[in-house]
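Entry: chain A
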Amino acid sequence: MSERLGFEHVTKVYESAGADFVAFDDITLEASPSEFLAIVGPSGCGKSTLLKMAAGLIPPTKGKVQLGGNTVSAPPPGVIYLFQQYAKSLFAWRTVIDNVMFPLEGAPRSQRAELRARCEDYLRQVGLSGFENSYPWQLSGGMQQRVAIARALAADPQVLLLDEPFSAVDALTRMELQTLVLQLWERRKFTAILVTHDVEEAIFLADRVAVLSARPTSLKEIIDVGLPRPRDQLATREDPRFLKLRHHLTTSLLAKGSGHVVAA
Partner candidate 1 sequence: MSTIGTIGEISRTGARTNRAAQLIGVRLYGLLLILVLLSLWELSARLGWVVSAYWPPVTAILRAAVGELAGGDMLDALASTLRRAAIGYIVGSVVGVVLGILLGKSRVLRLALLPLIEIIRPIPTPAVIPPLILFLGVDDALKIFIVSLASFFPVFTNTISGVAAIDDTLIQTARTFRIGWLRTLVSVVLPATLPAVTAGLRTATSLTLVVAVLAEMIAGSSGMGYYLVQMQYALRPDLMYAAVLYLAIVGYCLNRAFIVLEARFVPWIGKT
Partner candidate 2 sequence: MRKTILSAGLALMGLMILPHLSASAAELEKVRVSIIPINDVAPMFAAIQNGYFRELGLEIDTTPSTGGATGIPGLVGGSFDIAYGNVVSALLASQQGLDVRVIAPGTKLTDKDTDTTPVLALSDSGIKTGKDLEGKTFAVNTRNNVIWLYARTWVKATGGDPGKVTFKEVPFPQVEDALRQKRVDAAFLVAPFSIIAMQKPGISVLAHPYTELQLGVDVGQWITTGKLLAEKPETMKKFVAGLRKGAEWYNANRSSDALISIITGYSKTDASILKSIALPAAPLKSDLDQIKRTMDLMVDSKLLSKPLDLSKIIDPLAL
């Protein structure tokens, strides 16, 4: 199950100390059903704000966000947000399994056992079998983000919004989590929108990469990744096309910068 998610002429203006501050202006962008779309841009360009609008957490000043055929005005069903700060998004007072069960607690009591079994399966899928009764704060950072991923799966996502979800873990864990998300995406075919400042991550995961400019933010370009799937942490990253895209995107992102930054 998946949905089309589109930004139509979306503008966000903040008012601070009497002066208007334009976060981004007139952005039109669309993710097709089951597409993996990445949005990259320099820090402070409002990428997260864009994602929170898609989740219905923040309203746009102008324009609208469309999900399927409907305009998003409040958190819509099936749109799940994966936060960068996984520790603050998990409920410390709940065990791992109870965290995963959280989205399903509205269900009738009679279905409890079945839902629990399903959540245990999600935990198995993210590699956390045996940790059901641990508390989040007893786990490592990477494992905590896995709990958040399992909880997102439990909510049966049609659209999964990933807000720099791997930026707070170490490099090796990051790669493991990227592979995990790709596997789950291929299995469940939800629409995925990833916001990141990591160009390699965007290319590795996405079908298309949208590049945002620095403030006032606008859509600079959209590129097709076109790398074969399933992707592999070594083979994909060594593919000449990968390197070419990395070169292109890095240049594009640095273009508006100070010009003295040396590309990695």
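A word on the picks: all candidates are chains of the complex that A comes from, given by their letters.
Heads up, the rule we're going with is that contacts are C-beta pairs under 8 Å (C-beta built on N, C-alpha and C of every residue); 3 or more make two chains touch, one makes a residue touch a chain; residues count from 1.
Note that the coordinates shown come from a computational prediction; the quantities given were computed from them, not determined experimentally.
Candidate 1 is the one that touches chain A in this complex, out of the options 1 or 2. Across the complex, chain A meets candidate 1 through its residues 52, 55-57, 75, 77, 79-81, 83, 85, 87-89, 91-93, 102-103, 105, 135, 137, 155.
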